[in-house]
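For this view, one protein chain was removed and the others were kept in their places.
Each chain gets a letter, A and B, in the order it is written, and its residues are counted from 1.
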Amino acid sequence: MARAVTPQRKLVNTGVAWAVGLLIFFPILWTILTSFKTEAQAINDPPLFLFFDWTLENYTIVQERSNYMRFLWNSVIIAGGSTILGILIAVPAAWSMAFVPSRRTKDILLWMLSTKMLPAVGVLYPIYLLFIQLGLLDSRAGLVVVLMLINLPIIVWMLYTYFREIPGEILEAARMDGAELRQEILYILTPMAIPGIASTLLLNFILAWNEAFWTLNLTAVDAAPLTAFIASYSSPEGLFFAKLSAASTMAIAPILILGWFSQKQLVRGLTFGAVK
Amino acid sequence: MGRIQLKDVTKSFGDVEVIPPLNLTIEDGEFTVFVGPSGCGKSTLLRLIAGLEDITSGAIEIDGADATDVPPAKRGLAMVFQSYALYPHMSVRKNIAFPLRMAKMDQAEIDRRVDGAASVLNLTDYLDRRPGQLSGGQRQRVAIGRAIVREPAAFLFDEPLSNLDAALRVGMRLEISELHKRLATTMIYVTHDQVEAMTMADKIVVLRAGNIEQVGSPLELYKAPRNTFVAGFIGSPKMNLIEGAEAAKHDAHTIGIRPEHITVSATEGVWSGRVGVAEHLGSDTFFHVHDTGLAETITVRADGEVGFNHGDRIHLTPRSDVIHKFDAAGLRIT
Partner (left out) sequence: MATQHSRSAARLMMAPAVVLLLGWMLVPLIMTLYFSFRNYFPLRPDRVPGWAGFDNYVRFFTSSAFWPSVQTTLVIVGGVLVITVVLGILLAMLLDQPMWGQGVVRILVIAPFFVMPTVSALVWKNMFMDPVNGLLAHLWRFFGAEPVSWLSEVPTASIVMIVSWQWLPFATLILLTAIQSLDSEQLEAAAMDGAPKLKQFWYIILPHLSRAITIVILIQTIFLLSIFAEIFVTTGGAFGTRTLTYLIFQRVLESQNVGLGSAGGVYAIILANIVAIFLMRIVGKNLDA
């Protein structure tokens, strides 16, 4: 949609859009900047923007004091594990729904979606109790399973919409060429769907990384991921702005970078294909 | 070997019966063409033979062995799809080698066969390219290459030329025919184009609504169509089918006269009419003639030099020895 506009008009657009964009981004920018200040500079009046003594000491202190790496590792394991497990379970299911649709396929898809809408708090205690009984409380394995189940409907949906774009004739050709079902999925479908699988992986990794109900309620120390790590800064450490900022920056940086790569898929994944 | 027999085969989708009980034998080495208008069930029939769809009842035998419940991977048939269905993420070499890899053939043999097929199909220079980098005709040849390397019992072609432009189609038609002559393997070819059917087939199977209307060699179908549907479908331009008083003169409900079996004259003939459209092809001219006193517009094929134009008066004489007669049910009267 290339619309011709006058350069003046374009200049105004650019100015307004950049101003609004920076305003929205400002809290993140401010956090990143503050993370490089000393505590004194962080609460300086008037606030310091760029002209302060840049320092990395907050990062080392945060790491030493709260063992950031352990929380990071927990986040990686929990978000990564739940996403990969979810994809392994969802690929065969999405294959079935995309290439062997039946009258019930639509109902199953919608039903899967409906499980996503079950309010977590409504089932908090049963899950809590089951976790205690099964010895899963504060374990990474338990959270991997729960987050996998939460995101499974989205994973199935996204893969389903991607698979539907692959012509069925190609899979039939593989069948005629002597490929068994396993080989058909492994050698033909998966390589062809790599872009779709990658974006599904990315988006669900982000969703799992940021999940902050189950990760807060089902962990204590051992399995706590970054969401809990940050929540522990609530008080009184929260008053140490520079350290809070360093911790926050470390918690969001990996995902901001991944997120920027997946913005296109975001729409598709979160609207279940209703908006493309 | 590739003798394929369909015994009382039926196919229903839900409550809709698309193939009523059907019997057909395709002899080993035969080039058989399924032809019919779209929606006649010809592609479904091919997919039943391939095993991509279950038959609802009946049996399919390949070389005398019951193949009804054998999955497509194990039937030993190769298929060329309308969309070519090449694997976009594999090179041409990998595409052609894929069925051999699935058969766990050793690498040396795979290379030998792929190179052999590539040289036959003029693909040697393209083996390292991806399908996306090839022209339509080349993709078609890759699809054929992928089919021939495994030396199947029979080849199945599902409208393989319909995505190609007209000039390429004629060339590929010849290539497939030559391939058949050289390999002498059973081929089943689905098309809606009666020209492809006439030029390539040993045996044509004309289908309508899942029913076999007629089976025979191209010339048999041309010379003795069993009913008005086959008469109208085979031959180009279409046979003139005339009903009413003119047909009654021949003791028939309908008579059929091919355009090439009518002579034209400026001065005299059985019918006289006015030229509606004259299509000059160079070698031939087709006249569409109105106002002959018949209800139907009559199509006539004449030499390229015959020079009538729109609005001219024209006289027509059918050759009486090649008038086809059909009864009220549309069946041929012999």
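To be clear about the criterion, a residue touches a chain if its C-beta (ideal position, glycine included) is under 8 Å from a C-beta of that chain, and two chains touch if they have at least 3 such contacts.
Small disclaimer: the values here were computed from a predicted structure and weren't measured.
Screening A:F36, A:F163, A:Y187 or A:F241 against the full complex identifies A:F241 as the residue touching the chain left out.
By the touch definition given at the top, chain A reaches the unshown chain through residues 1-3, 5, 9-10, 13-14, 16-18, 20-22, 24-25, 27-28, 30-31, 34, 43, 45-47, 89-90, 92-93, 95-97, 99-100, 102, 106, 108-110, 112-115, 117-130, 149, 152-153, 156, 168, 172, 181, 206, 209-210, 212-213, 216-217, 226-228, 230-231, 233-234, 238-239, 241, 244-245, 248, 251-252, 255-256, 258-260, 263, 266-267, 270-276.
Counting over the whole complex, chain B has residues 47, 51-54, 71 touching the chain that is not drawn.
Everything that follows uses one rule, which is that only the chains that are shown with their structure count from here on.
The distance from the centre of chain A to the centre of chain B, with each centre set as the mean of the Cα atoms, comes to 54 Å. Across the interface of their complex, chain B is touched by residues 167, 169-170, 172-180, 183, 187-188, 191-192, 194 of chain A.
Across the complex, chain B meets chain A through its residues 50, 52, 71-74, 77-79, 81-83, 85-89, 98-99, 102-103, 146, 150, 156.
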